[in-house]
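Moving on to subunit A:
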Amino acid sequence: MGASTVSAKTLATWTGELLAQLPAPSGPLAAVQGRGREALAALPLPSRHQEAWRFTDLALLAGLDLPPSGAQSSGITPDGPAPEGTSPQGACEDKPPTLRLQLDGRRDPLSGVVLPPGLTRLSDSELVLALGHTLAATGCEQHWPVELNHACASQLLALRVSSRAQVSLELVSDGATGLRPLRVLLILEEKAELQLCQRLTAAGSGLTSLVLEAHLGRGAKLQHGLVALGQPDGALLAHLAMEQDPESDVSLVAVSAGWGVSRLEPRVVQVDGSATTTLRGLQVVAGDQIADTHSHIAFGGPEGQLDQLHKAVADGRGRSVFNGAVRVPRAAQRTNAAQLSRSLLLSDRARIDTKPELEIVADDVRCAHGATVSCLQQDELFYLQSRGIAAEQASALLKRAFCEEVLRELPAPARLWCPFERLLAADGFESGPAPAVESGPEAPEGEAG
Partner candidate 1 sequence: MIRPDANVLLEIRGLHARVEDKAILKGVNLTLRAGEIHAVMGRNGSGKSTLSKVLAGHPAYTVTAGTVTYRGANLLELSPEERARVGVFLGFQYPVEIPGVSNLEFLRVATNARRVQLGQEELDTFAFEDLVRERLTVVQMDPAFLDRSVNEGFSGGEKKRNEILQMALLEPLVAILDETDSGLDIDALRIVAAGVSQLATADTATLLITHYQRLLEAITPDFVHVMAAGRILRTGGRELALELEERGYDWVDQELAALELG
Partner candidate 2 sequence: MTTAASVGDLVSQPYKYGFVTDIETEKIAKGLSEDVVRLISAKKDEPDFLLQFRLRAYRQWLQMETPDWAALGYPPIDFQNIIYYAAPKQRDKKASLDEVDPKLLETFDKLGIPLSEQKRLTNVAVDAVFDSVSIATTYKEKLAEHGVIFCSISEAVKEHPELIERYLGTVVPSNDNYYSALNSAVFSDGSFVFIPKGVECPMELSTYFRINSGDTGQFERTLIVAEEGASVSYLEGCTAPMFDTNQLHAAVVELVALDDASIKYSTVQNWYAGDEHGVGGIYNFVTKRGHCRGDRSKISWTQVETGSAITWKYPSCVLQGADSVGEFYSVALTNNHQQADTGSKMVHVGPRTRSTIVSKGISAGHSANSYRGLVQIGPKAVGARNYSQCDSMLIGDQAAANTYPYIRSQQPLASVEHEASTCRMSEDQLFYLQSRGIAFEEAVSMMVSGFCRDVFNQLPMEFAAEADKLLALKLEGSVG
């Protein structure tokens, strides 16, 4: 996000222009688009005066050179290194239930795809009932980034995982420029299990807007690994909303790096408690980047479990923001929640803001949280050096160890998309397009151990 592009244009003007340029509502989301546009026109813009946006200046968006119309399905062939031309791939052969889909925000990701057993496409009538349900349940249906997605997204991926089915899904959104609105809705029936690996990369200036809703039935299990590797002139706004019935299990590992500005909002509600939620986050900033994670976890009933670890690395003039809300109301007795935020501050021009928010109205609960901000531990560095390891190498080892704690929890396919070097190569962020992580549709099996 070069300073030169941050012109005098305000976010208000940018939003106005965007709305004006959008094509008429169409496709399965036409009604949502209409409502989203109205809402977007009426909503106050995110600004530093609002508590939710106190640390993150979205005015930077206004500097983005977006060709919004180009992002809509107006026939313009996408450019960039990503193999957008290839048609969506069906199930991979090696692991039968793995399905890889390309999400580009323009085409129906399921067109021409044969769904493996256990996966079905939601019908229009089901869509009417389900779309937006989890956003409402997690209290974010009127958030500005969500309404922005509503206004722009014309395509969506809406899938049902049948009861007791075990499915592995890969969602790939590579190398786009311009506006890329992605919308995903997943319904996991009772005891369904889904491994979802999702990759978002950018090739140049642009905005990726992701709204993902997942509803987990009783005993269902969702393992979601999100790898979002951006560009300094790219922005990412993502809402990941999860609604959990009792005994369901959500594990979300989100890794983001390299975006000029990114805002991730994992929002989870355990509808009647008694579910398990594991959240892992890693965000890396360098240059002038801003990375912001606002997580929100609410317990609607007793005996819920939360284990949350959020890590941040800030170098250069980067700014990292973490805001972690945990709400334990009276109905949520015997909740067991732990939240830890750990930040590495590597430069004296970088900044870390971290703010846990615990609100508890129940006496029989265990809630612990902690936060640390520091640079690499001098005694650890010294220990490594005293064993003959050069200072630079020692600090690289320690940084790697810091990140690994989150990276190693990514589901295996997503782990391959996210080599550690890619995360911390601060120079790489600023010098031209990032090296392609992986360009082909074939997963590079066996590349990593």
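Selection rule: all candidates are chains of the complex that A comes from, given by their letters.
We take it that contacts are C-beta pairs under 8 Å (C-beta built on N, C-alpha and C of every residue); 3 or more make two chains touch, one makes a residue touch a chain; residues count from 1.
Given the structure is predicted, the values throughout are model-derived calculations rather than measurements.
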Query = If you had to name the candidate from 1 or 2 that touches subunit A in this complex, which would it be?
reply = 2
Note = In the complex, the residues of subunit A that touch candidate 2 are 51, 330, 333, 343, 345-375
